[in-house]
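One structure, as structure tokens, below. Some questions next.
A single protein chain has been omitted from the complex, and every remaining protein chain is retained in its original position.
Coming up: chain A.
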């Protein structure tokens, strides 16, 4: 009988944000407030949940008990800290006003302090990572930090060739979203098991679920209303970004090519592109693709010994596809 992933991870997730805040304690009151700003427990804690479930699933598979190692819990915290630091910087880069229903840090305190707060969260994550005392784990998660930045850079340029564009989009999606999940999963597996095949299973599960997650996110940007998400939709178009639904819609509406090249910068581009996408089967195709990645993830994780956590991770892919926010 399948247990809901969120409930299963609940006990370990409890106090996660409190513990993160302890890592961020600093005497400068204002800096402290900025660092704590998004660790208010209102986030989805999606990444830590996956990490925790993966850790337990690996532990069972490795014939240890299902209970979480402290170092593994640390990884869950670290992954959430790295994720948040990157969000804080993204909001400055995108000049965003709101996130999770609140004003962004840059809007309240200015761009300069927002960047510094992000840097501080990153340094705290790095210290926590080092304290685990495992150089392989440090390497694995440091790669994420590099991938996040490279992913951001990839968004700066636009590709000429249609085929290249999709490849570029998937690679960017890996770097910006999936790498963190993949490598966090890999890290917790390393902490309990020395078999590289197990590391690969954990990594591939994380990678596939991560990509699926982002694809669904990109769909929601077109289909959901502003209220549910806590941030405005068609946001990607407004930023000049062509995501899955748009790239697929190109096949039916070649007019989109020119708009993509100029990053939807002409008057009316955003609205027209949005209309084209909704008229096309772009959303449907992106959904199929997300399902494919979820199938891959299931195939990977099924190689681990059965456990409640492993089954929850399988069920998780279903939740990813069915998200409405």
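In this section, a residue touches a chain if its C-beta (ideal position, glycine included) is under 8 Å from a C-beta of that chain, and two chains touch if they have at least 3 such contacts; residues count from 1.
Definition applied: contacts and distances are computed from a predicted model.
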Chain not present in the shown complex, as UniProt names it (candidates "All trans-polyprenyl-diphosphate synthase PDSS2-like", "Alpha-1,3-glucosyltransferase", "GPI-anchor transamidase component GPAA1" or "Osteopetrosis-associated transmembrane protein 1"): "All trans-polyprenyl-diphosphate synthase PDSS2-like"
Full-complex contact with the absent chain, from A:41, A:110, A:196 or A:254: A:110
Touching residue (missing chain; options A:129, A:180 or A:237): A:129
Contact partner of the left-out chain, one of A:98, A:142 or A:224: A:142
Contact with the hidden chain (one of A:17, A:38, A:120 or A:222): A:120
Absent-chain interface as seen on chain A, which is shown: 26-28, 30-31, 89, 92-93, 95, 110-113, 115-117, 119-120, 122-124, 126-127, 129-135, 138-139, 142-143, 145-146, 148-150, 152-153, 156-157
